[in-house]
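For this depiction, one protein chain was excluded, whereas all remaining protein chains were kept in their positions.
Here is chain A:
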Amino acid sequence: MSNNVLTANSGKTGNGWLKGVSIALSVVLALPILVILSHVVLGDASVWHHLVDTVLFGYIANSLYLMGGVTFGVLLLGVPTAWLTSVCVFPGHKWIAIALLLPLAVPAYIIAYTYTGLFDYAGPIQTFIRDMTGLGYGEYWFFKVRSLPGAIVMLSLVLYPYVYLMARSAFLEQSSNTLEVSRTLGYSNRKAFFKLGLPLARPAIVAGVTLALMETLADYGTVQFFGVNTFTTGIFRTFYGFGDAVAASQLASILLVFVTILIVLERYSRRKIRYHSSGLSKVSNRKIHLQGRYGIGALIFCLVPICFGFLFPVLQLAYWAFFDSIGLDKSFFKLAWNSLSLAFIASLLTVSCALLLAYASRLFPSKSVDTAVSVSGLGYALPGTIIAIGVIIPFAWLDHQIIDAVKALTGDKIGLLMSGTIFALLFAYVVRFMAVSLGAVQSGLGKIKPSLDMAGRSLGLTPVGVLKQIHVPLLRGSVLTALLIVFVDVLKELPATLILRPFNFNTLAVRAFELASDERLADAAPASLMIVLVGLIPVILLSRSIASRT
C-alpha cells in the first residue's frame, strides 16, 4: 500500500508489467523443481522398483551416516569455538575469531583430495613412517582417508563455520544481563551456560547445522572421490551410466525429501531465533578471562580447525602448485578465463533477476509477488545435481521439439540450442544462486525506507529521479556484494557444471576434479589454489562484519 511511492499516480496499470514479469520469472526458475517433482508421479514404476531392489537403501544409509557424522563434527568444532571467541578472552582471540572462517573458502572436494595426497600410501606421512620404522606395505595399520569416516571429517572441517557463525552471533546477542540475572538467582557460571546460554543459542545452532547438512547432501566431489555411494553419486551414475534421466530424477526426488525436511527445520529455527534473541544487539562487555594454561588450551582448541581446515591443505596445495605440478601453461589460462567469464556473466544475470524480483515485491506487495519471490529463492537448498537434472530434462525436450520443427519446415538439421550449451549452465546457476543474491539485494533495498522515496518525491524528484539519485547510490554496496558472492559460488560449483557444461568446455573446478580423479593430485593444485584464493574474498567481507562486533 504505502510502498508504491515510486509508482503512485504515474499509472499503476502501466507499471504492472513488473509484477507480471516477476511472476513469470519465478515460474521459469521453479521449472527444475517442478520437473523433478513431476517424475515422482509420472515416472516409470519399473525403474523405480529396480532402484529399490538394488541401490536405494545403500544410498539412504550412506547419506544418513554422512549426515549424522557431519552433524557431530560441525557441532564439535563449531559450538565450542563460537563460545570461546564470543564470551572468553584468551591470547589471540580477536584474530582467531576471524581465522575460524577461513575454511569456508575451501570447497570440500579440494580438501578431500589434498588430504588424500598427504595421507595415502605414497604420501609424505606414510612414507616418513616407513622410512623411520622400516616397515613395508601391509605391515602396519594406518587409517584410510578415502572412506565414509574420512568424508565425514573432510566435510566437517570445511562446513563447521556455518555453525560457528550462527552460534557466535547468538552468543554475542545474549545480553550479559540475562546471564547475570541467572547468577543472582543462584546459578554458577557453568550452570548458567548449560541451563541458559546453550538453550538460548540452540535455534541458531540448529539453523547452522541444517545449512551444513544441506551442503553435505549437495556434495558430489568428496563422496565421489572417496568412493562413498550417496544420492549425488547415484544420480550421476544413473544419469551417465544408464543414461536414464527419469530414474535419475526419481532418485533426485528422494533427495529432495531430505532437503525439504532440512529447509523446514531451518526456517523453523530461524523463526525461533527471533524469539530467543533479547532484541538488544549490544555486545556484552563482561567477558571471561582465561588465564595461563586455560588460555593456551583455548587457543590450541581453536587452532585445530583453522590448521586442518585451511592452513595445512593450502600449504600442501601451494607446495604442489609451485614444485610438483606441470605449472601454469596455456591451458590453465584458458580454464581461468572460462571460469571467470562464466562466473561473471552468471553473477550479472542472477543479480539482475534478483533486482527485478526485489523491486516487484517492494512496489507491488501482494500475495502473488511474495510467493513468486520465495519460490525463486528455493534453489539455494537444492543440490546442484538436482538442479542440473531438472534443467537438462526440459531443455532436451524443448531442443528436440525445435529440431523436429525446423526439420519439418526447412529440411535442415540443426544442433542443440539449449541443452549442452552455456545457456543451460547459466540458467542452472541462476536457479541455484538466486537466493543469496536476492537476500543481499533485499536487505539493501530494505534499508531504503519508503519514507526516503516519499521525501525525494515531495522535494521535486520524479520516480526515475528517485531511482537515480537515491536508490542507485544507496544500493551500490549490496549489489556489489551480491555480485561477488554469486561470482565466487559459481567458481566453486562442481556437480551442475559437470553435468551441464558443453562438450569440451572446462572450468577450474571441473579440471581440478578431473585431474584429482585421475590421481594427478599435484597437477590439480594450481586450479584448486586459485579457487581457494578467490573464495577468500567473500570470507574477508564476512570477517569485516565479524570484526566490527568484537
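Everything below uses one rule, namely that a residue touches a chain if its C-beta (ideal position, glycine included) is under 8 Å from a C-beta of that chain, and two chains touch if they have at least 3 such contacts; residues count from 1.
Just so it is clear, contacts and distances are computed from a predicted model.
Of "DNA 3'-5' helicase", "4Fe-4S dicluster domain-containing protein", "ABC transporter ATP-binding protein" or "DsbE family thiol:disulfide interchange protein", only "ABC transporter ATP-binding protein" is the UniProt protein name of the chain excluded from the display. Within the complete assembly, A:Leu452 is the residue of A:Ala396, A:Leu417, A:Leu452 or A:Leu467 that touches the hidden chain. Within the whole complex, the absent chain has one touching residue among A:Ile263, A:Leu461, A:Leu480 or A:Ile537, and that is A:Leu461. Panel shows chain A; residues 1-2, 5, 8-10, 449, 451-452, 454-462, 465, 470, 473-474 of it touch the chain omitted from the view.
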